[in-house]
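The chains shown are only part of the set, and none of them has been moved.
Chains: A and B, in written order; residue numbering restarts at 1 for each.
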């Protein structure tokens, strides 16, 4: 349930409402939009006396939020979420979050070389898998802690921030200390234990959509993180599973405007995993930027043919540079900056 | 199988190859690209003596086309197909085919009013259902021949060309006489009887993708039309059936670059049916243009709330005008003109 109040409402009214609702065992979240103050009540809202609240001075309206996600809902938080690391905006406010790097970290030289190149093309974030979720237990599982150290070296060398995937709650502390943006992969989108613990961290979480997750389930997973106190969730559309086989997954491009409608959270697109095809990274990136995505995460490898994983979908740093240049005019025409 | 020949090859060599292959009971199709002449052989190509052909003067290469579609394949026809009505290019060459109009034709006034408005916004084609394929036999089935007459009146009044759906082979003659671009709907994409008969007409065919058709099946359906002699096929992506329910269908945006890779046929996008949501027409149209679609077919109704069918997804002429204006810079940035 949300209670909309006038901006100039008496502070006491806000306090009174909060107290009353919290006394009933519910939680209250406060947000401010350009036009109003919004109090969101989470819990069994049936016990609230709506009429009484409606009659308070400064209350514009009271309405029920039927969606099961609350903190992730645009109704609770009408303005777009802007996420910062320190003072720096990393996503939101029209700035595209450009993340690039190899599927797997393979060596210090490799990751530093790629980092320097994608930085020159305007990327601000380096992606790279240290812990790799692989369908087969016999496939390369990543360099793990060693890989993480290499990412840190690349950060030192370039200033790029690190985005990498967390797979086990055993690594929470290390990730909190060393990683700038923590990725939760598609396979763990409903690993609720991991979500809850990520919700206790003070780090932006990049939450990929599950391979066959509905948009509602995805927002509910964001809610798991947010309900533990961490509001810095970035969603990432990476293709869904359908019957079509010419592409590895089917990029659900409609998910971007749909998420923007239902939620205030930023959303980026992963064109590399969506299609699994190098030559499709560019057209999918164009569509993503034109439709209003807040960023892109792209696999870039210095030698895609020899990549230890997902080489088929990786592009070279030069291709990355070309694509970024061709994206600029599209970004501009929808009021975004790369 | 395709045989690539030098542009300056001796005419006799071409004739010789054709004759030999046709003697074996196969069909030969000839196409010319910027760099070479291509002879495509269709049929049981195992009986052809490849080595003999390879050794002929002027033959660059001989290769097998493993795809089951041949005439629709880019290998047979490397250049993009450009479709004309009379001398006028209607699709191809960077010109976006803009089709707009109501789901169903409801009255002469309605359709003429909409036609005038979308024309003012740059549309060159008027869509409007006269014969409506409806899931329920009790739902409004269209004004039929009367509706067709109204479309003709609107064409007279505005000069817009007519795009409308053909549902029965009983109406082939009427459609050939009266309609400019004949639409075959998603539900009839594998109505092979209809496809074959449409293949004998001298009219552009707009072939919508079946609700759960693979890209290969779709191209095979185009091949059914083309194999009867009609090469003027325009493909239309209109959303596929997936598990996601917030949108009516899931627009398969990857289908556009995939079709461009596999085929030379033009492809347009139907953002109205894809999502079934009025407010999503604009973002999906932007993505479609940015990714390289050759046109858009959009439902426009003068009074969407009272539309006899699909009102929820129809936009007003004013909204259409706004969308087209916002599409122009994106179109420009990918070398397309509206």
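The definition used in the following text is that contacts are C-beta pairs under 8 Å (C-beta built on N, C-alpha and C of every residue); 3 or more make two chains touch, one makes a residue touch a chain.
This structure is a prediction, so every number in the text was calculated from the model and none was measured.
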Identical protein chains in the complete assembly, only 2 of which are shown: 4
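By definition in this document, only the chains that are shown with their structure count from here on.
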- prompt: Between chain A and chain B, what is the separation of their C-alpha centroids in Å?
  reply: 37
Task: Enumerate the contact residues on chain A facing chain B in the complex.
output: 212, 214-216, 240, 242-247, 250-258, 261-262, 274-275, 279-280, 283-284, 286-292, 329-330, 332-334
